[in-house]
Structure formats: C-alpha cells, structure tokens
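Okay, so here's the structure we're looking at.
One protein chain omitted, others in place.
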Amino acid sequence: MLHYVIKRMGTMVLTLAFISVIVFVVIQLPPGDIVTSTLERMEASGMQASDEYVQNLRARYNLDKPLYLQYLNWIFNFVQGDLGYSYIYSKPVNELVWERLGYTLLITISAVIFTWVVAVPFGIYSAVRQYSIGDYFITVVALIGLATPNFLLALLVMFFAWEWFGISIGGLYSMEFRDQPFSIPKLFDLLSRLWIPGSVVGMGGTAVTMRILRANLLDELNKPYVVTARAKGVKPIKLIFKYPLRIAINPFISTLGLLLPTLISGEAIVSMVLNLPTTGRMLLQALLAQDMYLAGSFLMLLAILTVVGMLISDLVLAWSDPRIRYE
Amino acid sequence: MRDSIRKTPRYFVAILLTVLVGDLSIAEEEQWPEEWYQPFKTASQIGLTNFTDSPLLHENEIEHPNFQNLPPVEQRLPKDPIVVYPLKETGRHGGIARLTNHDLWQFFNWEAAFTISADMRTFFPNLAEWFELSEDGLTLTIKLRDGIRWSDGEPLKSQDFAFTFNDLWNNDEYSPEAYKIVDGSKVVVVDDLLFRYEFPTPRPLFVNFVAQYGDFMIDPSHYMKRFHPYYTTEEELDQRIKDYEALNWTQLVNDIRREGSDDSVEVPTLRAFKLVERSSMKRKYIRNPYYPKVDPEGRQLPYIDQINMETVENAEIMAAMASTAQVDFAAFALRTQDIPLLKLGERNGAIKVHIWQRLHSSDVAIQPNYNYDDERYQDLYWDIRFRAALSHAINRDELNQIIYFGRGFPRQVTVHPTSRFFKEEWEKRYLEYKPDYSRELLDEIGVIDLDGDGYREFPDGSRLTITLEFYDFETPKGITMELVQEYWRQIGIDLRLKLVDGNLQRERAVAGEMQMTLWHADRVTDVLFPLFPDWWVARSISWDRGMWNDWSRWYMKSGEAGVEPPAVMRQLQDWVDEMWVTMDEDERHVIGQNILATGSEYLWVIGTIGLAPHPVVVSSRLKGVPQKGIWGWDNRWTLANHPASWYIEEPVR
Amino acid sequence: MADNILEIRNLGVRFKTDTGVTNALNDVNFDVPRGKVTAIVGESGSGKSVTANCIMRLLQPPGEIVNGSIHFNPSRTAPFDVVAISDRDPRIYDLHGGLISMVFQEPMTALSPVHRVGNQVAEAILCHRDVSKDAAMAEAHDMLSRVGIPDIDTRIQMYPFEFSGGMRQRVVIATALVCNPEVLICDEPTTALDVTIQAEILTLIKDLQEELSNSIIFITHDIGIVAQIADYVVVMYQGRVLEIGTVRQVLKDPLHPYTKGLLAAIPGNVPKSVRLSTIATAVGDADITTPYPLKEVGEGRLVSLP
Partner (left out) sequence: MSEAVLERPQPIALETPDELNFLTPRQLAWRRFKRHRLALISAVILIVMYLVTGFAEFFAPYATTSRNVGAINAPPMNVRFFEHDGTFHLRPFVYGYDLHINEQTWAREYSENPEKIYPLRFFARGETYELWNLFEGDIHFFIAENDEGDGYIHFLGTDQLGRDVFSRVIYGGRISLSIGMLGIGLTLFLGVLFGGFAGYLGGWIDRIVQRMIEVLQSLPTLPLWMALTAALPAHWSSLRIYFGVTIILSLFGWTALARQVRGRFLALRNEDFVIAARLIGSGQNRIIFKHMMPSFLSHTITTATLAVPGVILGETALSFLGIGIRPPIVSWGVLMEQAQNYQVISMTPWILYPGLFVVIAVMAFNILGDGLRDAADPYNMGGQ
C-alpha cells in the first residue's frame, strides 16, 4: 500500500507540473502584461517613462527574463505560497483567494456527499429492481438531470424557491446571519443552506454515478462469483451488499474521482448564478480583466484541488480494491 | 426656530394625509424642502441649544478606538453645529442599514469644504464657514467652522487640506501627472482654521471642483503622515509597506484612502459613518460620533447607527436583492429595464420603488476613436457625414419604447436642461431616424458594399468592420448596443461588440486601443460641464473616453507629445483655456456655448436616450429618501438629499 | 430401483425472450444414485448446465421450469421436490451449499476478487451453521488443507488473484465441500485449467468423494474425463437425454448414434489422417434430432431411440 501511495503521489506531482505549464501558457495568451498596462497608463498621463524605469519595472515582475525563466519564477514562488499580485485589486493574490477557495471546497464536498447519498441507494434499487416502475422513473430523472445545464438548474431552483416559498436563496447564509460574526448557529445555518448549491452542482454527477453504479451492479450480478456465493447459501440482501455492490463500488469510486473536474467546473458557474462568494465570479472577472496572477492562481489552485481530490479517490479505491494496491 | 415652527403644521398635514389617503397622493405633491436650496443654517441661527445623540454610543461597547471614552455630545459637535433639514419630518436614532458595495457612496454623506445646492448650479460652504475667491481669481480663501473633528476626536485643521494638496497631489511620485486644475497651485496655511489655495493662473472654477470633488481633498494628516516619506523615516516606511504587502508607499496610501486596506479601519473620517470592520466580502460602519451636523431638533446626525455592507460582485442580481428587500437602499447597479421587476417587489410592501431621473445627457455616448492607429478609420471617423450617417441610422424612438418604456428622451450629448448653457437645438441635431439618408451619406463617402455581402467596404476595398468594446454597467448599454448593432447592420455597417470588464476598459481606453467605445454622458451640469467639457474637447485622457487620446496628449503636453489636432479642435482647446481663466461670468457663458455649438455641429459623440428614468429602491423601513431625484455623478447622486438625515423607522432592538 | 439421491422426472425448461421461446430442456429424466459419480456429457447448449442449475434452483430469468420434478432424497432431512418449493422457502438456503454444492467451470471468476480466500470459504460455514467466526475460520483452514493448499497460514489471508488457477479451483472445491453436502455438482471444473492441473483436480475430487462418500454430478464434454471419474453416464443433446447407463456400458457399447459420434470424435480414437473428424461426420446420416422417448433396454440402461 505504501508503495502504491508513493507511486501515486509521484504521478500527481508530475501531473501538477504539466498542469502548471498549461496554466502558465493560458494566462500568457492575452496580449499585454502588467508592465505594458502600467506604462500605457503613465504615457497616457503624459509621463515619459525612462528606460531605466521601464527596466526596473520589468525586472520587478521578471518580465525581462525569457519565458521559461518567468515560468520557473512563477511556479517557484507559487510553491512557496507567494501567489503574486493582483493588479485589479491592488492586493496580493493570497489575500483574495483562500476564503473563496475554501467555500468552493465546501460546496464541492457537499456536492460529492450529495452524489453519494443519492446515487448509491437509487443506483442499487435501480439495478436490483431492474425494469420496475421505480427503475424507469429513476432512469428518466437521471437522464433529465444529466441533460440539464448546471446554471439552468440553479436558476430553476432559485426560481421555484422564490415562486413557491417566497424565499430568496442567493448567498450562503440566510438574511439574519449575514451580518453576524461566525458562531455555531451560523455554522448550522450555513450547513442548512449548503445542500442547495451542493445538490445543484452534484446533480449531473449524481445522474452519471447512479447510472454507472447500476450498470456495474447489473454486470456484477451476473458474474460467476455471485452465483458461487448464492450456491453457497448466502441470503439475497447480504449477497448484494457483500459481493456485487462491494465490487461495483470500485469503479464508482474512481468515477467520483473523474467527476471532480466536472463538479468544480459546475461549482464555478453555479456559484455565479447563486451569487456565492466562491471562485467563479472572481475568476471570470480576473480573466476578463487579464489579471494574470489572480487568474493563474485560481486556475492552478482549482487544478490542485481537483488533482488532490482524484488522488484521494484513488487511494480510497486502492484501499477498497486489493487488486489495485497489489499491482 | 421660527422656521421649524412654521413648518410644523405642514408636516402634520402630511402625516395625516399619509394615514388617511396612503402614500400615493403625497407622491404627487412631494417637494424638496426649501432649505436644500439654501446655505446651511447653524444651531445658533435657529436657536438650538440642546443636543442629543444616539443611545448606541452610551449603551453599547464598540470595539474601535474612535468610540472609546467619548466626551458628551456637546463637546463632540462643533461650536456651532450645522443644521440639516430632513425631507419631511425629523427622524429618530438607531437601526442598521443593510447595503451592498454598489450603494455605499450614495449613503455616505461625503463631507467637503463646500457642497452643491439642490439646484445643481450653486455652491455652499459645508465644512467651511465661508469661502472667498479673490477678484483676480488667483486665490481661494477658506475659513473652516470651528470645532469640527475627525472621528477620532482630533480637530479638523487647515493642515489636513494642505497635506492632501501639497504632499499628495503635488507629489511627483503619488501623482505623476497632476490634474490640470491642480497644476502649479498650492495650499498656504494661515492658521488652523484659515487657509488658501493659490494658483498661478486664475482658477474661478476651482470652487466647482472643491464642491464636487472636495471630499477627496482632505485627509487626516495627523494619521496619514506615518505613511508619507516627508514625515517618516525610510526604515519605518519600508517596514509599513512590508507589513501591508504593498508595492510602495503611494499604493499603500491609495489603498488606505479608498478603504481598500485593512488599515483603513483605523483611519479617522469626516463622513457620517466610520468603517470599523472590514473583510473582503463585508464591511461594517458605525455612526461617526463626531459628525458635525444635527437635525432641527438637535439630534446629532446621522440617524442611522450602523451600516452593514456586503460585497455583491454580480451586479445582475442587485435587482433581485433589491426587490426582495434584502437591502435597505439600492440604486447604483439597478437598470431602467429592472423597474417592472422592482415594482413587482413593491406589491408585497417591503420596498418602495422611487423613479428618479438620471442627469446623463445620454445613457450611451458612442465614441469613435479619431486617433485609432489605422488611417482608414481616422479618415472615415473624421468625416462628419459618416458620424451623421451612424447617428441617423439609430431608431431612437424604438429604443425609447423597447428599453425605456417610452419615458426617456431621445437626445444627443449636450448639457443638462438645468444648465445655464443649455440650448434645445443642440440635443436635437442629427437625431432623426433616416436610414435611407444614412445610406446615401455612406455611398457619398465611398464606403460601398463591393462584394455584395450586405456590409460595406472601405474605399480601398478592404472590409469595414467596427469593433466596439465597452463595459456594460450603470445604464442600459448592452441592450442598447444590441439594437444599434442591428440598426447599423441595416445601413451596411458591420459592428462587432465586445464586452470588457471595467479594468480592461480602463486599460484599453487609456491606451487608445479601441476602435470605438462608449460610456454614459455625465459631467453635463453647471457643476462639472465648465470644469470638464470632455465630451466636446480633447483635453484629458480617462478610462471612460477613447476618442482622441493623441490630441489630448498634445494639449496636455503643450505640443510636446501626442498629435496636433485639427484646427477646429485646437480652437476648442483654446476656448477651454479661456473659459477656465475668465472671471467674467458672461464671457464664460459665451465660450461654453461656443464649445457646445461646435460639439453639436461636429457630433463628436453619438447620443441615444438621455434623462432616463432611474429606479431607486428603498426598503419600507428606510425613511427620508425623496421619491423624485436627480441621479448622477455631477451632484454626487444623493448629496443634496443629505443621506445622514435618512432614518430607519422602528429600528431593530 | 436402487438408492437414488436425486430423481429427475419430465423436467422441462424454457427461455422466453423478445424474439421467442426456446425450449432448453425437454422432458429430461434421469436418476442420481447415492454415493456415486454421475457424469452428464454433451456438447455446448445441450442443457447440461441448465439441468445443474435446476437442481440447485439457480435458474435465472428469463429461464423457467415449466414442468417436471426433481425429487431430492437427502439422508439428513426429509425428502422434498426441489422444483415444487417456493423461492422463499428456507429449504432453498439449506439446499444451497448445505445439501448440494457446486463447483464452477471458471475458477478465475467464481471467487470474489475483493474478499480474502479464508473469508470466502468460512462464509459457507457461517451461512449454514451457527458457529463463531473463529471456529468457521478454523474449519476453513482445515478444509483448505484437505484440498491440498500449501502454506495455508499465509494463503488463507490472501486474495484469489494471488492464486494460480489450480489453486483457485481447490479453493472453490473447499468452499463447496466445507459444509459436507450430500451432492456435489461439478460443472466442467477442469475445462479452464491446464492439462496437468486437470489431472490433479480430478484426482482430488475423486479422493474427496471416496473420503466423504457424497454423491457427485459431474458435468463435462470430455469423454476422457468421464472414463476416469464417473460411475454412471447421462448423454444429453439439445435439451434431451439420449442415453443413460453405467460408464462401462456407455463407453464400450454406445447405443445412440450421437453417443457413437461423440466417442468417435475423441482425439486418439481415430487414425491421424482423420484427426479433424467431428461429431457431425462421425454421426453421419443417422437421425439424432427426433425426440424419441427414452426406453429401457436393460437395468438402468436407457436410450432415446425408436
């Protein structure tokens, strides 16, 4: 197991290295940089920046170096926790991203929990009672859930909450708690509201995992070892839980890992619709304003979140499926 | 005293009417108090001697140095407190107002040396007791009211004005390029309460500047000096910069002044509310315990105890928040199209939707970039027939119907009707919808659809496309441009729209990189038009304009940089110079009208709909906000309505 | 008649699908004598496994038993008709693994990949007897040693994929025998194994049968194995029984043309030149498809001929 963990961590670092290159390239794509924009502003106000000044400025942001050195510098600082400087907010990126990233994580986790809590029982039901009315109903709901864009779902949830209950569900806290300092009741309030973004973000993934679980379970149900177990005299309920489910859950776990990018993507857009203080809106703003350190940090941190999430899911999988850790 | 007694029966009737008939009948008759059109009275003038303050300051422990060991209210108020007359009846202390970042500025009650009358033409002393412009226009002398204090109890002094003006605005590092109105001037302190601005050339319009912009011209020097290299050692300063992770001292000072830094919580203020807590998503303000204004019954203002501000990045949802009464005051980020939605929210009684009028001469002022780095565009834009063709192709009546419920006014960009400079003919020029005429004009210029794809080509045969980049905020810009795009398509102009973020707009406008851009045309009243006639003359570079940066630069650098503008523009620039220095009111009037007339003839920018309805949403518990008002930057939106006199009925707790 | 532990009478099974109905078993009749090895021989699709599944009540939809009976006469409990009891009858669970066990063709997939070997063997005990987990593990340990697993103390904690095919089949056999069933059904238990391993497993089954003296139904298509292991032979073809007899009778003196063909197709029984001869060529023109009822031609010797 330890060997597997080390191997898997190594892969993760390598993956992250690749990703950091991609992110760096992406944030370099828009024309202009912080120095050209500073200079433009200076020139516009009639100042002639001396060559020395320009060079100093470029040196400060390492823009005088070749691109690969800029990259190395960026990633080196990034690893050390220096995320750079956001020039639209005139603040270190560090001050801006962490709280938001925390909420993103919170919502993504609640989406994962939602996915599990819904997908497992309904997936089992659907497989065991294949072709029953319930199975068809679940299938249809899942198909619709899968086909509905996240933001549309978020809009609809908000809309119906408003139409039917007259409540406004934007934001992470209810009205009376918005201005309160953090406290236990406020935490409960947060938790009681989290399920909305959580379920909206998790909906598509839930549909996917439910169908996968069902398909896996159906496959497994016909496997010889199930018949063996039945022939051994294992009773039906135990039979499903101990054997096919136990095995069907493995691809399911890896699916959850693969779902993470989707969930985080979904979170980005859903939080914009629901006006949650997470990464989505600020990332969009940073991208539109070409604030490259801010945008780059968000992209990179979201990628790290995803990759670490996948790592965890792989480790859980290895723990659950001996075949993997013995490979 | 006499005034308030005289008023009492009227208030009584008003209240009675409210009870009997409901609000609507009042809405018809609501008048702004006469006092809003007059210089402030003081307590002694109306015989006020007893003053009260909010129980909050006695009953609650507020964890902020400014609120510790407060002396009694009489000692916190100036020697002769300023009296503010509320819209109708006087209010009561208490309550927490919920706001978003968008509407904070409308709630602050900015405090400058002078203030603007409700008529948007005249200026009154505010923090100043009196001011006097010398006859030669070379000095502006200001006497401060005695005993005004910062929120930390320190007295307001002439030195606070001197600090901002001499040490920041005239510091090459802090302001690489000083405002032209500031250039070469300085503050001379006579004593703690008396000082004067001294100018190298006559600056009569400096009064307008102080009245509109003056709140940015004062800093608590006793506090701010610690961040300034003149007053602190290099090591200390470097350490502070490090502590705040700032780039340099100018940025640090800037952040603090904009409340963008954690340290801003410590900085004393003159405004009605003092920032006491700040995070990236939230801010908390408490009433300024040293605020120098009182109501006619001696209550220290503001009425409201506290503001809780929440950052809402997505301006789109402001309408939703406002209509569900999640905030007590919302207006800045609301759009005309939102009105029915807001009115829907009004039905359940939690909010009131007031319809104000924007002072913007046009909600969308389309600006061709005359200095765009491509001669084909320069030539085309410079041709008045081209601009006329674009303008005549816009169906403004349809725009008005679709976006403004028919309640806006099709207008070109000229001054506000309240202005002394106003002439009706200027707003009507090139206004009619005549697409056929537009096509004729374009054919005449030689931009013709050569390849038959429905879009015109440049005379040299290359494809004519216009990319218009803009920041869709405040007024209905996006929806207007979507329609304009279609109108122009019908005359064969391929307009491409690109939404940009505010910061990118700034960057690209200032760099002059946009082929075309737009903003709404404010700075059109007598407060700001003579000072900043930017829609008609190339004289400065800013983020909301992308028309003529090279010409402006030429003007700003007296011909040493930029590109020499055409003769007519040089004439206009000369006129502006004259308008700025003349001490003769009539001459200024003539020059101003010349500028506007030329602007009207040349159609520098293309207007659409102006003086449009603007929704101002007020929660039903917030009182004192007028039902009709003039909305815009020129009059600082609400300044004439004294936000400090707004109050919350039935304050929480 | 002799002491039969199973008597299968007129067993009919059909599969109902969208495309139509297929009769998988038609009027199958044979007996399984107690304490003996009965081999069912036939090619793929002849109904051997379906028959086994019927005996175990493991037949899954869309397959269904349409008629007939399987009279089970165990020594430990009262006799009953396997076909007649309902799905919820607790006797089903006695049947599964307790009274009758089954060894499957694919040792690779017949064991759960995610459970340890010992656990899987012991589970059979826990299903049928009220003993502690430890006791069950001890018995599993014992049983695994009897089927010849070396180094059991470590192996018992291992996962099936760490075992070779032969070892896995030993585990499957251990699982099947751990509750000492009265009938052991071996459904082609050696087909998936190497030839050398095949022999070992066959020997193991034979030895254990002698030791435990239970009855075995041995399903195979390999006549050679039949000769090695069986006492009685049942020949099946297309869901019908064609011939029944002792192993000596059937192999030495086949009566049905199909059986003759089957024997002729065994490699080595014919000259090298016709090595690729098939059942079909061996059967030649003889009619093997007409479903004649079985007729008795001697003591326990039946054949489906006109």
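Going by the order they are written in, the chains are A, B and C; count residues from 1 in each one.
What we mean here is this: a contact is a pair of C-beta atoms (placed from the backbone, for glycine too) under 8 Å apart; a residue touches a chain by one contact, two chains touch by 3 or more.
Computed from a predicted model, the values in this text were never measured in an experiment.
Visitor: Of B:Leu138, B:Ile241 or B:Ile402, which residue touches the hidden chain?
Guide: In the complete complex, the chain left out is touched by residue B:Ile402.
Visitor: Out of A:Ser86, A:Thr115 or A:Asn150, point to the residue that touches the absent chain in the complete complex.
Guide: Considering all chains, including the one not shown, the answer is A:Asn150.
Visitor: List the chain B residues touching the unshown chain?
Guide: Where chain B meets the chain not shown: residues 316-317, 319-320, 323, 337, 339-341, 343-347, 398, 401-402, 405-406, 453, 465, 467, 469, 479, 482-483, 485-486, 489, 494, 496-500, 515.
Visitor: For chain A, which residues touch the unseen chain?
Guide: The list for chain A reads 11, 14-15, 18-19, 22, 26-27, 29-30, 139, 143-144, 146-152, 155-156, 158-159, 161-163, 207-208, 211-212, 215, 218-219, 222-223, 251, 255, 258-262, 264-266, 268-269, 272-273, 279, 283-284, 287-288, 295, 298-299, 302-303, 305-307, 310.
Everything that follows uses one rule, which is that only the chains that are shown with their structure count from here on.
Visitor: Report the inter-centroid distance (CA atoms only) between chain A and chain C in whole Å.
Guide: Taking the mean C-alpha position of each chain, the two centres sit 53 Å apart.
Visitor: I'd like to verify one number: the distance from the centre of chain B to the centre of chain C, where each centre is the average of its C-alpha atoms, in whole angstrom.
Guide: Chain B and chain C have C-alpha centres separated by 92 Å.
Visitor: Could you please state the distance in Å, as a whole number, between where the Cα atoms of chain A are centred and where those of chain B are centred?
Guide: It comes to 41 Å between the two C-alpha centres.
Visitor: So which stretches of chain C touch two or more other chains?
Guide: none
Visitor: Could you pull out which chain A residues touch chain C in their complex?
Guide: Going by the criterion above, the answer is residues 222-225, 227-235, 242-243, 246-247, 250, 320-323, 326.
Visitor: For chain B, which residues are in contact with chain A within the complex?
Guide: 96, 98, 176-177, 245, 247, 251, 254-255, 260, 279-282, 284, 308, 310-314, 317, 320-321, 324, 326, 499-504, 507, 510-512, 541, 549, 553, 556-557, 561
Visitor: In the complex, go through chain A and note every residue touching chain B.
Guide: 32, 37, 40-42, 44-48, 85, 88-92, 94-96, 99, 162, 168, 170, 175, 178-179, 272, 275, 277, 281-282, 285, 288-291
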